[in-house]
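For this view, one protein chain was removed and the others were kept in their places.
== chain A ==
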Amino acid sequence: MTMIFGVPLAVLSGQLLIGVINGAFYALLSLGLAVIFGLLKIINFAHGAMYMLGALVTVVLFDMMGVNYWVALFLAPLLVGAFGILIEYFLLRRIAGQDHIYSLLLTFGVALIIQGVLTNIYGVSGLRYSMPDLFKGGINLGFMFLPYYRAWVIVVALLVCFGTWFVIEKTKLGAYLRAGTEDSQLMQGFGINVPLLVSLTYGFGVMLAAFAGVLAAPIYSVTPVMGSNTLIVVFAVVVIGGMGSIGGAIITGILMGVIEGLTKTFYPPASSAIIFLVMVVVLMFRPNGLFGKEA
């Protein structure tokens, strides 16, 4: 068997694929953060909580109303996105234009409240959610067993990521968005409803997080605290990619998934630290991140 640094090639290929799958998750989550920061300059510390809400709403909808996975894939992000819009309208709007630290503290507080309340209701042991029948089982690739569901995660996550990038960077709607946040008064003058645009953009960023949450529900233990650990990693991904860079968030997300996966193979104890190590190194040489624009 071919070995690379004492690891069989087959195992390594498997780990690379797993890295890409996890990277797709990171990409989806960091994309939402990048959209919210890039367009609204809000540091959304509630992003992990929104991811958790996406998963939790999926489980609760199923338990209470028998709503299946496919419906939840649309419904849960919509509900959580609407909740995000309420947060923007009632809270974030009041501190618009203030220093970034205010939005960070406010969203962090909101996240802790959501997490605390739900922990009291649901506990932390995890809620049960079964895999949709269509995705049960998997395929033997020779070097690894790939569950169908993980294959689905890569495909759908990358599609959503690419679609978002396309809309924001290449369409007229995206141009309005970018212009509206660049010079809101001018855009108001053109008859564009900028406050509405801001609400919808925040809601959309939140929807992306909730969508990742729905994708996570069948494979991870769904608990009110599931977002808090993920959030910090995803923030590091966004910082490495360059705060606010949409394409950067996607590429960095996948890259970090792979780097983390390789660390899990070669030196597992460092796997929770590796992304932060990369972040430190990147910030030393490129303070604006890999894909960030010069300030």
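Methods note: a contact is a pair of C-beta atoms (placed from the backbone, for glycine too) under 8 Å apart; a residue touches a chain by one contact, two chains touch by 3 or more; residues count from 1.
Here is the rule we use: contacts and distances are computed from a predicted model.
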Name the chain not shown, per its UniProt record: "Aspartyl/glutamyl-tRNA(Asn/Gln) amidotransferase subunit B", "Membrane protein", "NADH-quinone oxidoreductase subunit H" or "Leucine-binding protein domain-containing protein"? "Leucine-binding protein domain-containing protein"
Candidates A:V11, A:L158 or A:I251 - the one touching the absent chain: A:V11
Of A:L91, A:M131 or A:I232, which residue touches the hidden chain? A:M131
Across A:S184, A:S271 or A:N288, the one contacting the chain not displayed is A:S271
Residues in chain A touching the chain absent from view: 8, 10-11, 14-15, 18-19, 21-22, 116, 119, 123-128, 130-131, 137-138, 144-145, 147, 149-150, 219-221, 223, 225-226, 229-230, 261, 264-265, 268-269, 271-272
